[in-house]
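The block that comes next holds subunit A.
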Amino acid sequence: MFDADRTETLLDVNNIEVIYNHVILVLKGVSLTVPKGGITALLGGNGAGKTTTLKAISNLLASERGEVTKGTITYRGERVAGQNPASLVRKGIIQVMEGRHCFEHLTVEENLLTGAYTRRDGSAAIRRDLEMVYDYFPRLRERRKSQAGYTSGGEQQMVAMGRALMSRPEMILLDEPSMGLAPQLVEQIFEIVKAVNEGEGVTFLLAEQNTNVALRYAHQGYILENGRVVMDGPAMQLRENPDVKEFYLGMSDEGRKSFRDVRSYRRRKRWLA
Partner candidate 1 sequence: DLVVPNLSYRTGPYGANGTQYADGFNDYFTLLNERDGGIGGEKIQVPECETAYNTEKGVECYEATKDTGALVYNPLSTGITYQLIPKVAEDKKVLYTPGYGRTSAKNGKVFEWIFNAPANYWDGASVAIKHLLDENGGSLEGKKIALVYHNSAYGKEPIRTLQELADKHGFTLTEVPVEAPGQEQGSQWLQIRRERPDYVIMYGWGVMNQVAIQEAANIRFPMENLIGIWWAGSEIDVQPAGAAADGYKAVTFNGVGQDYPLYDDLQQYVIEPGKASQGGEHVGSAVYSRGMYAAVVIAEAIRKAQELAGTSDITPEQLREGFENLDITEERLAEIGLPDFGPPIQLSCSNHGGSGMARIQQWDAEAGQWNLITEFTEPDQEVVQPLIEEDSQAYATEAGITPRDC
Partner candidate 2 sequence: MMQAHEGYVTDDGRQIGGTVMELKNITLRFGGVVAIKDISFDIRQGEIRAIIGPNGAGKSSMLNVISGFYNPQEGEVWFKGYRRGPMKPYQVARLGIARTFQNIALFDGMSVLDNIMTGRLNKMKAGFLSQAMWWGAAEREENENREAVEKIIDFLEIQNIRKTPVGRLPYGLKKRVELARALAAEPQLLLLDEPMAGMNVEEKEDMSRFILDVNDEFGTTICLIEHDMGVVMDLSDRVVVMDYGRKIGDGTPDQVRSNQDVIDAYLGVAHD
């Protein structure tokens, strides 16, 4: 079993602040550490800043007119700031973006192959991994020749995941992998995450709304709210926390609530008090 305390830190985010457009302050000092070989979940509501955090790590903020104005991010002890995203991929850190972002006009297979863009280990190895991805996602094998723009939402999510796997990364930043996926597929995706994590030792940092699943598969979690980390700890511990239970898992003291019975009255979250 993975033990966060005993492995080295792969990624260290230290008190970062992110501003969009020079005016909108989105992250107000976020710190987190990702241990090597683990699955770390980044949880939090809409607009909490999960995506922003991930983009700050993979240096994709520039193209959105955002910038890290404070704090540092180090990957394997090396500062990320100033490196371009491509070299980060080459160093083993790849992001699966929120909202899929497939290359619409490329076929599914071409999409997957672009994932191997930075690889230098020859086409045979790439073909092998392609087969591996197809084994993980058989649906993609069926649709390998269709243009990605015409595949369904779920299929596009698979393409995006598969594409990241194709780069043989050391660490994957996964942004909302479960969004829009059918339940059994969500499970399947997380199973794949787990398999890849255990089988290939890939480290995951995943932003997820589906707290329930995320906390089942993750080793540790951070809860982000309003640009700040409000809670963190081992996944198991978080799942037992009453607030997390109520607000993120939808359970009350009597067990699962029905969505029909939700009232507009709500308790205030304790950490806001």
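What we mean here is this: a residue touches a chain if its C-beta (ideal position, glycine included) is under 8 Å from a C-beta of that chain, and two chains touch if they have at least 3 such contacts; residues count from 1.
The candidates came about this way: all candidates are chains of the complex that A comes from, given by their letters.
Predicted, not measured: the structure shown is a model, and the values here were computed from it.
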| item | value |
| --- | --- |
| Touching chain, any copy counted, for subunit A within the complex - options 1 or 2 | 2 |
| Residues of subunit A defined as touching candidate 2 within the complex | 20, 24, 43-48, 98-99, 139, 146, 150-155, 157, 176, 179-187, 209-212, 247-250, 256-260, 262, 264 |
